[in-house]
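Every protein chain of the complex appears in place save one, which is left out.
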Amino acid sequence: MIPNFTTPDVAAPGVAASGVFVPETACSRELYLPQAARLLEVEALTARESRFKVELPRPLGHRPGQFVMLSAPGIGEAPISISCGPRDDAILEMVIRRVGTLTRFLHELEPGQWVGVRGPFGSGFDLGDFYGRDLLFVVGGLGMVPMRSLIQAVMATPDRFGKVTLISGWRTPADELFRAEVQSWSRLGEGSGRVRVIRLVDDTAKLPWDGGVGLVTEPIADLDLDPERTVAALCGPPVMYKFVILELVARGLAPSRIFVDLERRMRCGVGKCGHCQINHLYCCQDGPVFRLDRVAHLPEALP
Amino acid sequence: MKPKVAFFDFAGCEGCQLTILDCEDLFLDLLERVDIVEFREALSETAPRFDVAFIEGSIHREEDAERLREIRSRSTLLVTLGACAGLGNVQARSNFLSPATNFRRVYGEEELNRVQADPEFWPLWAHTRVRSVKEVVPVDYELRGCPVVAEEFLHLVKSLVVGTVPHVPTVAVCVECKMQENECVFDRGETCLGQITYGGCKAVCIGHGYRCDGCRGLLPQANLEAHRQLLRDKGLDESRILERYRLFGSAEAWGRERRP
Amino acid sequence: MGAFLVRKAAVTEWIRSLAREQPLFFPQPVGRSGFRFQPLREGSEVRFDHYRPSVVPPGRQLTPAGEVLFRYRTGEGGVPGFESVLDASPRILAGVRPCDLRGIYLMDRVNREGRDDPHYLTRRANTAIIACDCLAPCDDFCFCETVGSLRWREGADLFLTSVDGDFLVEALTPLGESLLPGTGFARCEDVAGLRARAEEVRVRPFGRHFALSPERIAAILPGLWRSPVWENCGQRCLSCGSCNLVCPTCYCFDIQDDFDISDPSSGDRRRNWDGCLLPNFAEVAGGHNFRPQPSARQRHRVKRKFEYLVGRLAEGSFCVGCGRCGRQCTVGIDIFDIVSELVAVAEPPP
Partner (left out) sequence: MKADSGSYRIEVNHVTRVEGHGSIRINVREGVVEEVKLCIVEANRFFESFTRGLSPHEIPWVVGRICGICCVGHQLAALRAVEDSQGIEVSPQTVLLRKMFNESQFLQSHLLHIFFLAVPDFVGAPSVLPLVKSHPEVVKRALRLKKLANDYTAVLGGRAIHPMSATLKGWRQLPTMEQIAGIRDRLLAALPDFRESVAIVGTLKVPAFERETEFVSLKHPDEYALYDGEIFSSDTRSGVPVRDYRSVTNEFTVAHSTSRWSRWHREAYAVGALARVNNNFDQLRPEAREVAGLLGLRVPCFNPYMNTVAQVVELVHCLHNSLAMLERVLEEGLKEEDIQHAPRQGRGFGAVEVPRGILFHEYAFDAEGRCCDANAIIPTSQNVNNIEQDMKAFVPRMLPELTREELTHHMEMLLRAYDPCISCSVHMLEVAFIE
């Protein structure tokens, strides 16, 4: 028997005279129940990654850097970053890499089919930290996905920020995500010189490539960068952080001006399952975006 | 399109295939989802190609290895069923003896002499090493246990039907022992291999008064050094410890033991 | 709220009568030395005097292994419909000891922290707890007093204390009160006196003790990240996860979906017990493992009980001193020993 879920307030258990309890539910919101979302578009970006556009029953109202728990009923659920900037409609964009059970299944779906969405979860970025500052974004690979939600927000009102620099690193040219969009940002700054984009690959793999070759750490030393005016945001694979941070600190950037977006295994997204713990912090609630000075001392934060 | 599924058996007790046939509640539902094209236990048909081949039993002779390679070439996926196919099972204990010894013990001295003298019997000597399936051909998934667990088989089939990767937990039997709230075998004054063995069996042996003998195979993370010390502390001598480790997963445990 | 002094036999009879009305989980012996909280049946024994902590703590009744979170069914046009599955059936946990009572209290906090977990809280709201005091340690593994669990009462609906062969039965909540038989029990006035009497006979010191208070332990742990103690127990650890799964304050879980083979358009999502000592617990997509060695996992467990959660929820110690993990670990890794060693390193005895 499946009781229909009702949503009363937290209640004291009712007790009948005989000492037999009156069954009732005990709290205000069902944490684990997804809402159904319709797939609008699936677009292959690379061999492994596709962009998913879904329509929710109501606007998500998210902040940049937040994530959702995305599921295919019967298959599984996983945390997926929101890759679009804040928006008023009920559209949600995600980019998903095919790695395992759920993600493979999602890649087989077609527009018109349905998925489940919970969220938004996590702290995300606070645009207030960025207003009036020079911004430096450093992304590696799939790190571009959550960062895009922030960059889109920035690009929506570029006048409220100072200079914007984006360094993106990819394994090969074939792995680059959002190339056209990144180029449009860079065009936006062409006149003023306020937006600079540095695109790098580890290896051109003999493919045509109009960017540079090297690691994302390399350009940092030569950047025209005023440590007092700059705020940096980082997102990439676990190995990337340590080296980028070393470079940034060498350039005089205070840890309080560096934001890192961390990834951990998550089962619930709401601070219950214990998987995403980074020392005493929960990546899903206290993060996934952290100000570096708040986690730098945590041995488990940055491997 | 329903996936075409085939079952093949080599040297084993066929308990795994029976376990599957015994999914009585689900057997008919299963038939709705997959096309069983070969199942010698229940069926006399054969098919040229299939999506999934389930292999039961260990590989003893070169002719068996050949047949296995041929099956592999006809199948998209290959899944081992049970400890025989996966680990060599108890019969792999015979690997630690010479072929002549094995033969003598089963057929006697006289027979051994007769067979050794007659070249027509020499192909028999190809018969001397028990191999697990993965020693012969690449394996996509392993269903563990002696016999396999029906729920795990079902989960695998479901995953194949929808095209997802089956979930294979790499946790110890102890985890399930706790979920079943069993009293630990060590508290009964006996010893157990559950801590170093793949779970998934619902700790059924411990739950019914026995211990874990490791039929589901050694976990990748098994801390054998510490476990061995534990067995020593409980009074087992080295040869008993070896017997215990080798019982079901002879071939595997032995290889692992010798790894530096 | 009422307090009563009741003959042992009457208490037993009353417990039995409660068990006839709803499932009443009571610790019953299994095997040679184990206990299991099981529904009391006609003819099962009701004894308060012999007990070692059950293999799995009673609080696990509130998050059973493999519990279904919701069912789904694909409706018209492929739209999935989700239905939450909440278990609001009434139950009583009886014979709960102070350490486990504190464990349940802490889980109440955890499940209300941030956002409420409806599955836990629904079961909890429909669960009555009849706790009973310990006047002597259950065995050599116990260290409940040193972590502040021994005199714990919060969370219980009724509290039983053995006084000179009888029981002081105290109702701590209206729910508890409602479970008492109409007029059967004689009210008692001098509750303080009876409690003091029980305190007199309580073994002292009770169980094992740390050299430091939980607050001090939480304070010294951050400085011990690189202690050799971790490596020592990491080398012995078999990564079997038993220590997690038996702990009254371990609540980590994993989630799995399943669909019905007879109708793949419907199915459910379940959660299962998980533990931070299991090797893949902190592995992320792509294969990076944030705690690859057993020593790192041991450290995480200990710090979680004695430091992280303590700070997060401001609740003394998250280890309730039941001793289960040490008792169940087949290679004898005991959290009490680990913490004692750490304390000894940090503040060597004068």
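We call the chains A, B and C, going by the order they appear; numbering starts again at 1 in every chain.
Quick note on the criterion: a residue touches a chain if its C-beta (ideal position, glycine included) is under 8 Å from a C-beta of that chain, and two chains touch if they have at least 3 such contacts.
Just so you know, these numbers come straight off a predicted model, no measurement behind them.
> Would you list the chains present here that the left-out chain is in contact with?
Across the whole assembly, the hidden chain touches B.
> From the list B:33, B:60, B:144 or B:158, pick the residue that touches the absent chain.
B:60
> State which residues belonging to subunit B touch the missing partner chain.
The list for subunit B reads 9-19, 21-22, 24-25, 27-28, 31, 36, 39-45, 58, 60-61, 64, 89-91, 93-94, 96-97, 101-102, 105-107, 111, 114-115, 120-121, 123-124, 127, 130, 146-147, 204-205, 207-210, 213, 243, 247.
We take it that only the chains that are shown with their structure count from here on.
> By the document's touch definition, which label belongs to this structure's chain graph: line, ring, star, complete, or other?
complete
> Compute per-chain Cα centres, compare each with the mean of all protein Cα atoms, and return the closest chain.
C
> Which one of the chains is farthest from subunit A, going by Cα centres?
B
> Report the inter-chain centroid distance for subunit B and subunit C in whole angstrom, where each centroid is the mean of the CA atoms.
Inter-chain centre distance comes to 38 Å.
> Find every residue in subunit A that makes contact with two or more other chains and list them.
Within subunit A, residues 74-76, 100 contact more than one other chain.
> On subunit B, where are the residues touching two or more other chains?
162, 167 - these are the residues of subunit B that touch more than one other chain.
> Touching residues of subunit B toward subunit A in the complex: what are they?
Contact set of subunit B toward subunit A: 159, 162-165, 167.
> Hey, which residues of subunit A end up touching subunit C in the complex?
2-5, 10-13, 15, 17-21, 23-34, 36, 38, 71-78, 97, 99-100, 112-114, 116, 237-238, 263-265, 267-268, 270-275, 277-280, 285, 299-300, 303
> Quick one: which bits of subunit A touch subunit B in the complex? Just the residue numbers, please.
Of all residues in subunit A, those touching subunit B are 74-76, 100-102, 104-105, 108.
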